[in-house]
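Removed from the display is one protein chain of the complex; every other protein chain stays in position.
This part shows chain A:
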Amino acid sequence: MGLFVLSVLLAILGKSIFGYSLVTPFVLAVSFRSSPQRSFLFAFVSGLVVSFVYGTPVGRESLALLFASGLIHLYGGRFSSRHWAFTLIFAGLGSLIYSLLKGRAVRFETISVDTLLVGIALPLIRWWQERTPQDSARLKVS
């Protein structure tokens, strides 16, 4: 729920203030730090958020983000997902796949900025995850 609210905020801020989509690098960064199922679901929901905020066709953004997230998990099983070089390379590739599937012009500067933003977002997400226990069990006492 927190991630959903954050993606709505990022989409609105990105569109109306920065003129640059902040959701894409955020989804990529979350994909690096979360389980596949969680990040696929987040990519799908974020895509819907972006579609509604930007007024673009519904489903297309979700598909593009889903494939970008899928690429990161595909590589995670083969390379060290903690290594900064692979992280940056695959963040760039994720951005490239997103651009291609979305049908927008592929620009070196867009991919570079996305990669840079992923690099900035990763420590923040790591800090957030360290603050919140991931494997805790909820005990319900009636």
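The definition used in the following text is that contacts are C-beta pairs under 8 Å (C-beta built on N, C-alpha and C of every residue); 3 or more make two chains touch, one makes a residue touch a chain; residues count from 1.
Here is the rule we use: contacts and distances are computed from a predicted model.
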Chain excluded from display, named as in UniProt, from "Iron(III) transport system substrate-binding protein", "Cell shape-determining protein MreC", "C-type cytochrome biogenesis protein CcsB" or "NADH-quinone oxidoreductase subunit K": "Cell shape-determining protein MreC"
Positions on chain A contacted by the hidden chain, ascending: 12-17, 19-21, 36-37, 40-41, 43-44, 47-48, 52-60, 62-63, 66-67, 70, 73, 104-105, 107
